[in-house]
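Shown here: the complex without one of its protein chains, the others still in place.
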Amino acid sequence: MQLISCPWCGPREEVEFHYGGQAHVAYPDDPAALSDEDWARFVFFRDNPSGPFAERWSHAAGCRRWFNAIRDTRSHELLDVYRMDEAQPARTGTS
Amino acid sequence: MTANFRLPVGGRVNRDEALRFSLDGRPMLGYRGDTLASALLANGVHQVATSIKYGRPRGIMAAGVEDASALVQIEEPFPEPMMSATTVELYDGLIARGLPGQGRLADRPDPARYDAKHVHCDVVVVGAGPAGLVAALTSARSGARVVLVDDQNQAGGALLGSDEYFDDLGSPAAWVHEVLAELRATPGVLVLERTTAFGAYDDGFLLALQRRTDHLGAAAPKDVARQRIWRIRAKQTVIATGAHERPVVFADNDRPGIMLAGAARTYLHRYGVLPGRRIVVFTTNDSAYTAAIELAETGVDVPMLLDARAVPPEGLVAECAARGIEVRAGHAVTGTEGREHITDVHIAPLAGTGHPDTIMCDTLLVSGGWNPVVHLFSQLRGALRYAPELGAFVPGEELPDVQVVGSAAGALDLASCVRQGGEAGRAASEAAGFTRPAPVPLPTSDARVAEAAAMVLWQVPEGAEPTADTRFVDLQRDATVSDVLRATGAGLRSLEHIKRYTTIGTAHDQGKTSGMIAAGIVAEALGVKIAEQRPTTFRPPYTSVPFAALAGRDRGELHDPVRITAMHSWHVAQGALFEDVGQWKRPWYYPRPGEDMADAVLRECRAARESVALMDGSTLGKIDVQGQDSGEFLDMLYTNMMSNLKVGRIRYGVMCGVDGMVIDDGTVIRLAEDRFLVTTTTGNAAKILEWMEEWLQTEWPHLRVFLTSVTEHWATVPLVGPRSRDVLASLAPELDVSNEAFGFMSWRDTVLDVTGGVAARVCRISFSGELAYEINVNAWHGRALWEALMAAGEPYGITPYGTETMHVLRAEKGYPIIGQDTDGTVTPQDLGMSWAVSKKKPDFIGKRSFARSENNRPDRKQLVGLLPANPATVLPEGAQIIESAHLPEPPVRMLGHVTSSYASAALDRGFALAVVRSGRDRIGETLYVPVADDVVPVTVTDSVLFDKEGTRRDG
Partner (left out) sequence: MTAETTSGSSPLGAWTARLAELAPAVRVTERPFLTQLTLRVRDAQAQAAIGPALGVELPSTPCSFTRGTGPHGELEVLWLGPDEYLVLARPGVQQSLEDAIRAALGDAAGAVVDVSAQRTTLALSGPRVRDVLAHGCAIDLHPSAAPTGTCVQTLLAQAGIVLLVSDAGRDEFTLLVRSSFASYLAAWLIDASVEYRMVPA
């Protein structure tokens, strides 16, 4: 049972969290202006790196806050967690 | 006639407490403190089972979890399969049966309790041998919170199987006793006996199985959990799990009476049991000399010790000579005789001079060296390194916050073990923030120290490959050297592949004695170095763990949480049958005596359409949306416009994902300019709240909007039917219930005449097409409201109805259920709900996807009604829809499928909803539904089948 550090509540067991997919995929400013292809890219396409990956997590059974985490997809190790209003920590290989 | 192999004195068994037990119907006696194996040996019984493939007799080869052959089924007090006789603590009344490799599950429910417990500590120490004890005590003295886990019923580890004593502290038993006493007296220290750490995971998480009352047999107290899974979370982990002795492979190495040398010492010292009366020892290292010498000292005949090494250790050879033990260096066992029990050993020189010989004996002790127990370290993804001097894998890297000490790290002498234990205990407590660990005096020992290097010998070489190979590598799997060679001969090189090909290491013992030998034989066969091979990965569990223990208390009524409403006890008392919706129990229907489900549902439907009926709608998800920007926020989440909803009014809303597919629906009521209450479907409540929060927190944090779940704050009762207005009026004296004053899709707050006045929010919404009200009260008053409605509705024959009737009523009106009529590939347009999709709003979630060409194909599946040609037919939900009256040869083109199907009281026939390709263009067409051997003709209709004009809505 892995521990995930909620930026607010501290380390908690992973069962308290829900996964939210890739982070930093912003909702387009003007979806209507996008081509079908560009819109489909936003809706359906996500990175799948081997290594550090910025993801969204929700502390669902705790404070209900969404936050970002950088997880190494090879080891599942969480390298960083940061709040939605914090900048993504610099890290090579991050998507 | 029972032979007695118990020494008159000695061992840690309680000779004042005799225990009756039996194996295969043979009654015997043992003592408290015995294992089933030690008690059997005391009775002269070596053979326990027969092997799975060849039916060969198999006996007791070890004294712990590494044993690969002494498998029993326990019959009483409760049937348990696949138990190792060497790990079953003896209790009075134990009835066991030898197993031919496979066990049998109990045919009755297990009456025992099982549970789990979390424990947090600074340092967890696994193994209470000398290294673990010193580590635990060192940490404990520093003030750290310590958990010490040991799989035996008493601490001591390898000391339990020895007669050495510590010069300055008396016997090992006394030293262990002192250490344990101090640990137990130290606050913050937890000592767990009979507890096997079976899984090591991320972040210092360790799972351990504690056998709490197994050893009491039928006398185990019923209210005490028989087994417990400890969920240990430690800042620092010290692995001191010791080592398992390894045999050497030779022909007929599986006969009962052939045992590991260290196991014989354990039976001698811990249980006061002799493995036999005439014992031959075969070894590749110094450790087995001690067994030979100690056994000879008890008066047992030890005629010969075979040392595979050409140059044996001088001092030990002299000690043997003094006790009449002949040491033959450079010799090995080449075969054995006997069936239920070994009778003779064939020996031969490994190289050089000497002659083959045959020695009579009743026991053969074998030692091929020691394998460190690196399982937990390997589970933690620690890399292993081959140590050629040991012929075994040892931890090959440093892992953060983990230390491996003692024999588990390859240290085979006591001084190194206790020194490493002390260092690890100090390092662990310092790393956990305890900076002043008090030193623990390290015990010293008079044990014989190794004089000569061990020889690594996996198997005794054969001249020619035997036709029927009896050189067993994995006794449990009946897998031989020939099987390994067949695998390498077939071109397999990786140990992982060979393991699967030969099944070596896949039995209940997971190859504790066989895995290393298999690796050695493979390396020899391939002509490669073992160090160049990647060992197979150790995975949890280290020993087998009963599913009952893993389930713990999560069974029976606690298996999955049951969520209930404030009115639940009323439904139960009225004999409702329940449907599981998520974790909720919802009344399904309320059968009257003599009614089946179909009768009850027809009656409930009729009441709702003809008079008045009520249901428990409390499970609907409810979310309070508050803040100045609430309208703007809801406009983005729903397909239709919410910001222009007037206070006091209600709107139906549909939510889509960014892909434009419907994910939920519900009502939105505007409570104030800056406040809404939205409802979700029962099963989606948590998901939708999280979805809304995700958009709010990640995309639009600037919006002044706050979401609060109020699902359980409110008890909700839909009151449905032409007489619902009368019933409501009688309970709401202050409310003008007329259609003019209280119109459709509006809400009012009032105080109901229920138990002295209950505040209520009444919404005029309908999920049935009938005149209907949804009454919401604080859940504390839910039951009272329900009973008041039942009383007020009595003159009209008010009828409680369940989810089945609710489904029929809404399906007659063509209202879809999200998740039943939709499956994540359905747009609002597919449902015929374009009216709920705003054309005015510049954007909302899903809008852009509606314009995608894929979502505008004319052959999309659309929601329609189906009327079977025979009105009595009720189509099965999920049935496929095809174009032709005869089922063609596959592949058959499927047009869609039935999503909802019922018998309708109002329509007096069976009907269905379905999603069908180009469905709306097919209205009026006949399509076909294959059902079993029939093909049922159906007419495609509009999805609204009842009261299309909506005349019933206002009563």
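Note that the chains are named A and B in the order they appear, and that numbering of residues resets to 1 at the start of each chain.
By definition in this document, a contact is a pair of C-beta atoms (placed from the backbone, for glycine too) under 8 Å apart; a residue touches a chain by one contact, two chains touch by 3 or more.
Since the structure is predicted, the reported quantities are computational estimates derived from the model, not experimental observations.
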Q | Visible chains that the absent chain touches, using the contact criterion stated earlier | A | A, B
**Q.** Residue of B:624, B:823 or B:883 in touch with the missing chain, whole complex considered
**A.** B:624
Q) Out of B:673, B:734, B:794 or B:854, which touches the unshown chain? A) B:734
**Q.** Touching the absent chain when the full complex is considered, from B:40, B:688 or B:779
**A.** B:779
**Q.** Of B:356, B:461 or B:561, the one touching the omitted chain in the full complex
**A.** B:561
Q | Touching the absent chain when the full complex is considered, from B:710, B:869 or B:885 | A | B:710
Q | Missing-partner contacts on subunit B, residue numbers | A | 113, 115-120, 145, 221, 223-225, 231, 233, 553-554, 557-558, 560-566, 569, 584, 619, 624, 626-628, 704, 706, 708-714, 733-734, 751, 753, 755-759, 778-784
Q. In terms of residues, what is the contact footprint of the unshown chain on subunit A?
A. 1, 8-10, 12-13, 15-16, 61-65
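Everything that follows uses one rule, which is that only the chains that are shown with their structure count from here on.
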Q. So what's the Cα centroid distance for subunit A and subunit B, whole Å?
A. 28
Q) Along subunit A, where are the residues that touch subunit B in the complex? A) 1-3, 11, 18, 20, 26-27, 30-32, 34, 36, 39-40, 42-44, 56, 58, 60, 64-66, 75-76, 84-85
Q: Write out the stretch or stretches of subunit B touching subunit A in their complex.
A: 201-203, 205, 231, 381, 658-659, 686, 690, 693-694, 697-699, 701, 842-843, 847-849, 851-853
